[in-house]
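Just one protein chain is left out here, and the rest sit where they should.
Let's look at chain A:
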Amino acid sequence: MAEPMLKPPKVAISPLDWMRQNLFSSWYNSLLTIVVGYMVVTSVGPLFTWLFFEATFLGDEPSDCVGTGACWLFISQRLNFFIYGFYPDEFQWRVDVMFLLLAVCFVPQFIERFPGRKWFGLFGLTGLPVVGYFLIPGGNFGLEIVESSKWGGLMLTLILAYIGIIASLPIGILLALGRRSEMPIIRGICVVFIEVWRAVPLITVLFMASVMLPLFLPDGMNFEKLMRALIGITLWQSAYMAEVIRGGLQAIPRGQYEAADALGLGYWKKTGLIILPQALKMVIPGIVNTFISLFKDTTLVLIIGLFDILGTVQSTVTDPAWQNVAIEGYVFVAFCFWVFCFGISRYSQNLERKLDTGHKT
């Protein structure tokens, strides 16, 4: 038996080889590696020093913040305000219950083989808003009323985003179907609605809702600012959602419609059983993208005087009792947003993998 002409390729590469192949393969790659490496080393060091090594974590008073690092005391002292806003202390357990339910519903979604996790998710999408509707404002079952003007912080951000997301998806689906309908009036209404709302910036919608609307309403007919903002956000978001879903609907081959017709299915059965499941699956990345951008857009309610998490931080960083704590405040807000947006993103990737039936390569 003759010797093979070529030796089998080496499976294990030494780190030195890896570096030569990936970092120093030519003179300009070597140069880039050195420049970028220098930049990373010089910036990460001071960043970590500021964030952790020289930062103050323990203490009660502004004066406990000494040294050149971050003053995290400012965050820990005001954490309650940043999370609950003006929600009264004695009722904060109600918000805690909602946080807990949110975690119970959605954490299992990340764990394969968690028994009945589908039901947890379903409850999160349908039952959770109902529980929240009764629990957070109170007024029923002997719970004290807490006016929406007292809601704030992270809790308000989550409420705005969650309701915006949950309500805009079904409205968006209906609008997308309506826009592709063959009935001219329905199609007309949907086109006008989508084009009007999509052409207006969210900040304008919020301004109209908070500044103009009260002037048009008759005396004494006032509904809360939060409610007005929520309706504005939901309508605006559903126009976007409709266009994303329409993209999915258009990507379904004509044959699928014809096959459904040939089976003798009516419009709703055809849409519900054949078209939508395929269309929605295809546009998951687009839908999640809109969700994430909505989540971040909720900070715009700041300009109408609602204290979301960014609002609570911004209203307190100017407190003269503290040194300059603006950067700490904004880093904290950025971190909170990152946690939630990253969570949404991971979940959607999870969902995509699970629902994949072989269209992807």
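Brief remarks follow.
The rule is short, and it goes like this: contacts are C-beta pairs under 8 Å (C-beta built on N, C-alpha and C of every residue); 3 or more make two chains touch, one makes a residue touch a chain; residues count from 1.
Please note the rule applied: contacts and distances are computed from a predicted model.
A single chain of the complex does not appear, and UniProt lists its protein name as "Amino acid ABC transporter substrate-binding protein", one of "Potassium-transporting ATPase KdpC subunit", "Amino acid ABC transporter substrate-binding protein", "Sulfate adenylyltransferase subunit 2" or "ATP synthase subunit b". Interface note: of A:Gly188, A:Pro214, A:Gly266 or A:Pro285, the residue touching the hidden chain in the full complex is A:Pro214. Across A:Phe24, A:Trp50 or A:Phe81, the residue that sits in touch with the chain not pictured is A:Phe81.
Residue positions on chain A in contact with the hidden chain: 77-78, 80-81, 84-86, 147, 149, 152, 207, 210-212, 214-215, 217-222, 225, 303-305, 307, 311-312, 314-321, 323-324, 326, in rising order.
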